[in-house]
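For reference, the structure discussed in these notes is given below.
Removed from the display is one protein chain of the complex; every other protein chain stays in position.
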Amino acid sequence: MSFTTTRKVRFEHCDPAGIVFYPRYFEMLNACIEDWFDARLGHSFGAIHVGGGHAVPTARCEVRFSAPSRIEDRLALVLRPTRLGRSSLDLRIDISSEGEARLHADFTLVHVAQATGRPVGWPAPLRAAIETEIARAGDASLTQGEAPHGS
Amino acid sequence: MSFTTTRKVRFEHCDPAGIVFYPRYFEMLNACIEDWFDARLGHSFGAIHVGGGHAVPTARCEVRFSAPSRIEDRLALVLRPTRLGRSSLDLRIDISSEGEARLHADFTLVHVAQATGRPVGWPAPLRAAIETEIARAGDASLTQGEAPHGS
Amino acid sequence: MSFTTTRKVRFEHCDPAGIVFYPRYFEMLNACIEDWFDARLGHSFGAIHVGGGHAVPTARCEVRFSAPSRIEDRLALVLRPTRLGRSSLDLRIDISSEGEARLHADFTLVHVAQATGRPVGWPAPLRAAIETEIARAGDASLTQGEAPHGS
Partner (left out) sequence: MSFTTTRKVRFEHCDPAGIVFYPRYFEMLNACIEDWFDARLGHSFGAIHVGGGHAVPTARCEVRFSAPSRIEDRLALVLRPTRLGRSSLDLRIDISSEGEARLHADFTLVHVAQATGRPVGWPAPLRAAIETEIARAGDASLTQGEAPHGS
């Protein structure tokens, strides 16, 4: 089972060509990841960053844009975790509007200590929660080894 | 010869972990591309979008983040065009601070008509200017054919 | 009756001091106004701007910040229209979290033609809808004359 959030394209997201200015998508994508951590993993970004002394920076992202979005479009963001490493996590987010694909994003996040910026293995409860999510996502594969892109 | 712009990391770019929130990088990357079009290609985004009825949306981007940036870091953004298609353009931007790599970004832009959103071949003067830039970049290859990811 | 929207403070809104970076509040305030136009006035920003050739720029805003907001705070934005001019509109938005005031904002919007940027009287249906909202807001006064700060 994937995780879905919805967003309305607002005035603030659009550029002089009348379409979503792509850096605004990254705020939506980040918010979707934040919501997923909170709703499904039980570890909010606030708890991780402010209370916990850790962070979950993006190590890599690749986005392919297939069609523009316009003001008042209703967007669906569908998140699927795809691969869990010792301190890394790969996930995919697809954004569509009424069934039309808008973009496909692949992310690699890394769990790090704020003080050093160095990767730190996912704590056991977070790891267990991510594994459950990957199992629920069904079509995704769980790889225990490290990702080729490191972490 | 590559094209370089510089940016200071500001308070507005940083997150509660004290490092640049990565969606802010996309605004810097876009500004670098905008400056390159204006300074080197002689076609400003204003002229293309507002006067010209065209747009240059991003079709694909891939970014690898290698180290975090902090407030008051001085960033150098180095842009190199790498491949020109009929209506597409690949370019690479590397961001570093005092020689330390921060991120490496690959973009594919497409020249489209605003009214239809459909790809339109680069106009001859713009094509000629891009070809000159690719030749100046030296290490880049000029491919006349279309990109595998379309254009 | 006032109009209320809610927002969660996200990672993207917060600065290195761990509190909402105030320019981000303006995006929330604008989104609240946008939602009010859509939900209560029956005229979306999309219809006004894209279809209608008009715009509703902000002529003046004054914001007093009374307490900082932190990540994961639940904010309530309460909008009350206070004064309708020929082409202007005053409104007030109060933001609070669990009863604690965070900011108090006063806005003057102006209805203009996009082509000229000149003020244009509110169209009759929009004027009627705003008047109804002011009447519902109860404590607000409806002034038919122009605002001292113009319109």
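Order as written gives the chain letters A, B and C; numbering starts at 1 within each chain.
Everything below uses one rule, namely that contacts are C-beta pairs under 8 Å (C-beta built on N, C-alpha and C of every residue); 3 or more make two chains touch, one makes a residue touch a chain.
What you see is a predicted model, and the numbers here were worked out from it, not measured in a lab.
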Touching the hidden chain, out of C:17, C:39, C:101 or C:135, is C:17
Considering the complete complex, of C:4, C:58 or C:132, the missing chain is touched by C:58
Absent-chain interface as seen on subunit C, which is shown
16-19, 21-24, 26-27, 30, 49-50, 55, 57-65, 67-68, 114, 117, 149
Taking the full complex into account, what residues of subunit B touch the chain not shown?
10-12, 18, 27, 30-31, 34, 44-46, 49-50, 70-72
Hey, which subunit A residues sit against the chain that's not shown?
11-12, 14-16, 18, 21, 23, 71
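Definition applied: only the chains that are shown with their structure count from here on.
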Please state which pair of chains has more C-beta contact pairs than any other pair.
A-B
Mind checking the rotation angle between the two copies, subunit B and subunit C? C-alpha superposition, nearest 5 degrees is fine.
180
Taking all residue numbers at the subunit A/subunit B interface, are over half used by both copies (same) or under half (different)?
same
Most remote chain, CA-based centroid, reference being subunit C:
B
Separation of subunit A from subunit C, taking each centre as the mean of its C-alpha atoms, in whole Å:
31
Can you work out the whole-Å distance between the CA centroids of subunit A and subunit B?
24
Listing for subunit A: what residues touch at least two other chains?
18, 27, 30, 49-50
